[in-house]
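Removed: one protein chain of the complex. Kept in place: all other protein chains.
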Amino acid sequence: MSKLVYLVPLFPLLGFLINGLGRKSLSKTAISTIGTGTILASFVVSLVLFFDVKSNGGSVAVLFDFINTDSFTIPFAFQVDQLSSLFLLIITGIGSLIHLYSAAYMQEEEPQHYGRYFAYLNLFVFSMLLLVLGANYVIMFIGWEGVGLCSYLLIGFWFKNNDYNYAAKKAFVMNRIGDLGFLLAVFWILYKLGTATYGDVFAGVSKLSSFDITAITTLLFIGAMGKSAQIPLYTWLPDAMAGPTPVSALIHAATMVTAGIYMIARSNLLYTLAPYTQTLVAITGLATAIFAATIALKQNDIKKVLAYSTVSQLGYMFLGLGVGAYTGAVFHVMTHAFFKALLFLGAGSVIHAMHHEQDIRKMGGLKKYMPITHITFLLACLAIAGIPPFSGFFSKDEILTAAFAKNPVYYYIGVGGALMTAFYMFRLYTLTFLGNFRGTQEQEHHVHESPWQMTVPLIILAVLSVVGGFVGIPELFAKDAHSLEHFLAPIFEGSAKLAAQPHLAPAQEYAMMGGSTIAIALMIWFAVSRYRKYQLTEQTDTGLSKVLEQKWYVDELYNAVFVNPLNALAGFFKNIVEKSGIDGLVNSVGKLVGYGSRQLRLLQSGQVGNYILIMVLAMVVFILVWFNDSTIMHFFSKIF
Amino acid sequence: MPIQYYIYLCLTLFSIGIIGVLTRRNAIIVFMCVELMLNAVNLLLVAFSKMHYGLAIGTPQEATAGLDAQIFVFFIMVVAAAEVSVGLAIIVMMYRNTHSVDINFLNRLKN
Amino acid sequence: MTPVLLILIPLLTGLVTFFIKEPKAAKNWALLSAVITLAVALTAIFSKEQPGFDATWLPDLGSRFTLLADGMGRMLCLLTAVSFPLIFVAVYKNDYKHTGSFYALMLLSQAGLMGVFLAADALVFYFFWELALIPVYFLCSLWGGEKRIAVTFKFFIYTFIGSLLMLVGILFVYFHTKDHSFALQSFYQVVLSAKQESFIFWLFFIAFAIKMPIFPFHTWQPDTYEQSPTATTMVMSGIMVKMGIFAVIRWLLPIFPHASAECANVIIILSVTGMIYASLIAIRQDDIKRLVAYSSIAHIGLMCAAMFTHNKTGLEGVMIQMFNHGVNVIGLWIVADVIEQKLGTRKFSELGGLAQKAPVLAILLVVMCLANIALPLTNSFVGEFLMFNGLFQYNIWMAVAAGISIILAAVYTLNMIQKILYGNTVAATEQATEISGNVQVVLVILAVLVIVLGVYPQPMIDLTKDTVNAVLMNH
Amino acid sequence: MGIIQILFFLLSALAIFSAIMVLVSRNPVHSVLWLIVVFFAISGHYILLNAQFLAIVNLIVYAGAIMVLFLFVIMLMNLNAETEPQKHMWMKLAGAISGGCFLLVLVSLVRQASDLSDKNALMKDGNVGLIKNLGKALFSDYVVPFEISSVLFLSAMVGAIVIGKKD
Partner (left out) sequence: MNAIILSALLGVVMMFSGIVTKNRTAITYIAIAGLIVLLLGNVLNTYGVFVLHIDTHSMLNFEKFGLFFNSIAIAATLIYVVLSGRDIEKVGVNVAEYYALIFFVLCGVSILSSFSGLLMLFLGIEIMSIPLYILTGADKRNLKSNEASLKYFLMGAFSTGIMLMGIALIYGATGSFGLGGTVRITAATGLPMHTSFLEVAGLLLLFVSMCFKVSAAPFHFWTPDVYDGAPSVFTSFMATIVKAAGFIAFVRLFDAHTEVLGPTWKLLLAFVIIATLLIGNVTAVFQQSIKRMLAYSSIAQAGFMLFALYGGNDLAKEGILLYTVAYSLATIGIFAVLIKMKDYTFDGFNGLAQKEPVLAFTSTICLLSLAGIPLTAGFFAKYYMLASVVDAGGSLWLVIVAVFFAAISVYYYFRVIQAMYFKEGEAATNGVISQGFKTGLLIVAGLILLFGVFPSLVLNAFYF
């Protein structure tokens, strides 16, 4: 059974190779079939594995020794357990839906780019699978960087556009900053423990001092910041909207950004042992949740809103991790995967229909043109806003409850963020689907519902968004109904022993749940009513609105504080230090010799008298030097 | 006669020769000053010869002590004669070409 | 006997090549020679025991013509043997005036390089060290760019000073060996006082530092790489810089164990400074060749730093990275050469959109660039991973500082990809076509090497294990 | 102070004075003449030291042959005081000072040399300087240099011919 695990990444890899090498000879249908089919095949295998794990528990399969030195051995090994099998399902499941969707969405591309696109997608899934399947931190890191690469390739997919390329580069570089943290953590672990395999690391955790653990977890978290777009390394994610919309869906839902969550959940034991880091994680998550939400309030690009909402939702997940609600975080990953994929694919459907118009101010009233898209989108909005019984409600609630138990302040701020989420999601929904159409005549003429390859995934995801939450029904409603928690229990076993989940009084929980639901509902009503009659105006925003619209000027800040000084420093090095400084020094040695040569030449005056004079003087000096025992000085002092 | 006296005398003559070489421009005079230096050396050698002879009186070396220096002086004179013939020939050749024996005039070759 | 063949084949064929007038014949002949050398090198790799050779040379001086191919030597010989046929194929379509002399000098430099990697006698080593340099000097000066004469001259004198200092060091050690011998083993057993050791250490190190090059001895390098004919640049940056690293491992660390531990701090700081410095400068470059040159400085800096950490991990990393960096950088130079040959410019500001015109080139360049930034599953990753690991064990902050260059590497490498491949076509690239078959073949081979060694680096690690253990035995 | 001492000082003074006159005479012919005086003075010293052979040779070879040759050349070139250019004053000064320094330094050494303090040059007596003894030595122990010096003369002769002969 365990050998089956090889197949999971193998299929996407094959897909990548076939599509990549045959992108010129294969037909579009063949390409999309191969692309989707491989992921689907992985999904099927994942399902098998999932049920295997469910009944038999996890296992590790070693492929070969990747690095085997005298100091340590890093096997190329895959670990299938509860956590990874769950992620496998999310990745391959949603992945295959997105592939299917893409088959239609990218239809306009030339065949070879079409092939390239599917190859990248497959590679993306492959990398993510490696990340999740890896049985040690190094293999995880391989996937970790791999998804970074794929995001780079896909964000810059339309490489003729230089803005997109910049966005792609930004994504990669920001990820690399985080990756450095991850890498250092791996070194630290290797240095202290001599192994990077999860099992051995967690078993040897007692050998680590608390400083080591804090440092390792902090460094790992820096890695997570990059990959999962947390403050301060989040700015790449909104820019990543440059890629094709299904890619955004893939990045935001199934792959990439969830990597950070996965990694911390995987390392939960370490984090539980590092309270300082936990606090850091929680605060960072919370801050990101709020901060991104405020920005999302004023964004007008349909994808940008979604992007910031992802950042914000990821913040919640980190909050969950920070307060020790690992299951809650993973749960939210799952539900978020459903509705965020749905939202993006829905947005893609809209964009597709609007001929690549992404400004929601120029949309409106699409409800009647695109019913399926509309309905599914609405469901997703409800899910993300946290309206019961949609999936988002359960997961978000679980996190917030845990946050309350840890520190009520977390909870209140968290709820504030949830309110904003509700507001901006329904602002988006309203501006897009309700009201009047605000686009051009021509656009209106062409607006249409998308083909089946696109709507079928929407429908499937909508169903999942609606019912997905039921795997994690709180204890409150039914005893032992939280099947996810039970399923994942072995993973978080160690942490659970160390820090038992505090339980709130049922009354309080009900009150919190009810209160927040009502507040959210009010907020939705407010948003819908406010933007229902929205008309396109020329006036620009001022004050806080403008700051929000400009995303708190964070990019500008980064430019001013990091990018520009670094560039200036580089220029200084290149033009001043290198040229005049170091090379100047080297060259001046040569010049000195040349100068000396010209001067020494003059000594050769051509006059015999001078020559002999110098000879005589030299003789005198020689004698003086030779008899430096003051004999001569003594004599001279006698004379004079 | 204390040997120092001879040494002082010869060194003085020798230095006068050097000063002559340094201060005169006429190649012939310069050359003559060199001859003066050689003569100073000759005198010194003879003086030393007699000194060593004096020291060796009554020792087995008596028969030969000091002899070599005088022979050396003889050879110096021989060499000086040969040098003079060549030197004057060169000076004459120079004079033929430039109508001058001024050594400051010799500065085509420099730097 | 194999080691001698490795030196003799290129040496003799090289001398013959001087007299081949017909360009085509010279090319084929050189290629044939390189392939034969490769075959011999492969047999050396797969042989069970260490191939060696020993013959009398200068008995009065205590020098014997001793060659020894330990793991590291064999690996670098393999690198040399692999590189040359690839380079010859890659530049097959380029026209060099006096083709015969060009290929002859290339082969001579190959002989020199092989000798350096095989020499087990200090004097022999020094000989080959110079023999590798002289042909390169002529290659650069004769077939280089506009400023070639001044630039290569500087390079030559610079490295010559270094090697003379090394010679002084060799002499000093020689006179302190018990049996007055230049043999490697005698050198290893030499006992010097602490003061002597640290002084002589620097004599050697400066020579190697110039060759590598290590900040601040690097300024000859970008100019020379830029001005040289690309085939030569490939040899220089792909293989010749490894001479410096190789020499440190073979001749410095074991002979001066205390000094190298003592000075490690200074050298590592220099190297790390150089990494960041070079990376920053690379960001601002507008020329492919200069960018690759500076990036090479940064990478070599890491290797140098890792060598002096004196731990196994770091050293193992250096070992395999020597090979990997060679492969990667040769790939990058080939691309640079192709672009220059095809479009007549190397300036980023005059390039763009090449991915539309030459997708194969684009893909292969991206693979090479990814290897350059040590992406996992490319060959560099393993090496850099181990090296950083070693550096980390030595000092965390050094690893952090060096790590910054990883980020910067991403910045400049992606900049390069973007400016060459992406965006819209410009005047220079409007008429560009796909790269020719021979270059494709070479790049594909290199790309395959990149991936294969990235996924399965173990053979390289096993190959060089003996050297690592031998070097660290004294510590 | 015996007659020998008096003669020594007289001759020394004469030699030094004439040597200086060689330097300061503007007219080359005068220089030559003064130099001949120096040679005579030195020959006087030789006689004082009982080096008869050298005294005679000195007179014949130097004062006689060589200086006449000089005189001859000077006459041939028709050089006189008016035509001879003089060196710059500071060059002369520098020459005099450095020559003086040379003298001072060496004299100081001699003054310090303790091993010379009680040594004398044997005057008058001693027969090393006699022609008989010198001749014997020259043709026995010193025959090789003696013969070899013929090569010197040969080359000087050839040289003078090569240089002097008109093409």
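Order of writing sets the labels: A, B, C and D. Residues in every chain begin at 1.
Throughout what follows, a residue touches a chain if its C-beta (ideal position, glycine included) is under 8 Å from a C-beta of that chain, and two chains touch if they have at least 3 such contacts.
Computed from a predicted structure; not experimentally measured.
*Asks:* Please identify which of the visible chains the hidden chain touches across the whole complex.
*Replies:* A, B, C, D
*Asks:* Specify the residue from the set C:Leu8, C:Ile36 or C:Leu164 that touches the hidden chain.
*Replies:* C:Leu164
*Asks:* Counting contacts across the full complex, list the positions on chain B that touch the omitted chain.
*Replies:* 3, 7, 10, 14, 17, 21, 27, 30-31, 34, 37-38, 40-41, 44-45, 48, 51-52, 55-56, 59, 61, 65, 68-69, 71-72, 75-76, 79, 82-83, 86-87, 90-91, 93-94, 97-98, 103, 106, 108-110
*Asks:* For the chain that got dropped from the picture, name the residues of chain C it touches.
*Replies:* 57-60, 126-127, 130-131, 134, 138, 141-142, 148-149, 153, 156-157, 160-161, 164-165, 167-168, 171-172, 174-175, 199, 203
*Asks:* Residues of chain D in contact with the chain that isn't shown?
*Replies:* Counting over the whole complex, chain D touches the hidden chain at residues 106, 109-110, 112-113, 115-116, 140-145, 148-152, 154-156, 158-159, 161-163, 165, 167.
The criterion applied here is as follows: only the chains that are shown with their structure count from here on.
*Asks:* Which contact partners do chain B and chain C have in common?
*Replies:* A
*Asks:* From the C-alpha centre of chain A to that of chain B, how far is it in Å?
*Replies:* Spacing between the chain centres: roughly 96 Å.
*Asks:* Using the touch definition from the top, which residues of chain D touch two or more other chains?
*Replies:* 87, 91, 94-95, 98-99, 102, 106-107, 111, in rising order.
*Asks:* Using the touch definition from the top, which residues of chain A touch two or more other chains?
*Replies:* 609, 613, 616
*Asks:* Chain adjacency by touch: line, ring, star, complete or other shape?
*Replies:* other
*Asks:* If we use the touch criterion from the header, which chain pairs count as touching?
*Replies:* Every pair of chains meeting the touch criterion: A-B, A-C, A-D, B-D.
*Asks:* Which bits of chain B are touching chain D when the two form their complex?
*Replies:* Residues 1-9, 11-26, 28-29, 31-33, 35-36, 39, 42-43, 46-51, 53-55, 57, 64-68, 70-71, 73-75, 77-86, 88-93, 95, 101-102, 104 of chain B touch chain D in their complex.
*Asks:* Using the touch rule from the top, collect the residues of chain C that touch chain A in their complex.
*Replies:* Per the stated touch rule, the residues are 154, 158, 215-216, 218-220, 277, 280-281, 283-285, 311-313, 316, 353, 355-356, 359, 370, 375-377, 381-382, 385-386, 388-389, 392-393, 396, 399-400, 403-404, 406-407, 410-411, 414-415, 418, 421-424, 455-458, 461, 465, 469.
*Asks:* Tell me, which parts of chain D touch chain B in their complex?
*Replies:* 4-5, 8, 12, 15-16, 19-20, 22-23, 28, 31-32, 35, 38-39, 42, 45-46, 49-51, 53-54, 57-58, 61-62, 65-66, 69-70, 73-74, 76-77, 79, 84-87, 91-92, 94-96, 98-100, 102-103, 106-107, 110-111, 116, 119-123, 126, 128-129, 133-134, 137-138, 142, 145, 149, 152-153, 155-157, 159-160, 163-164
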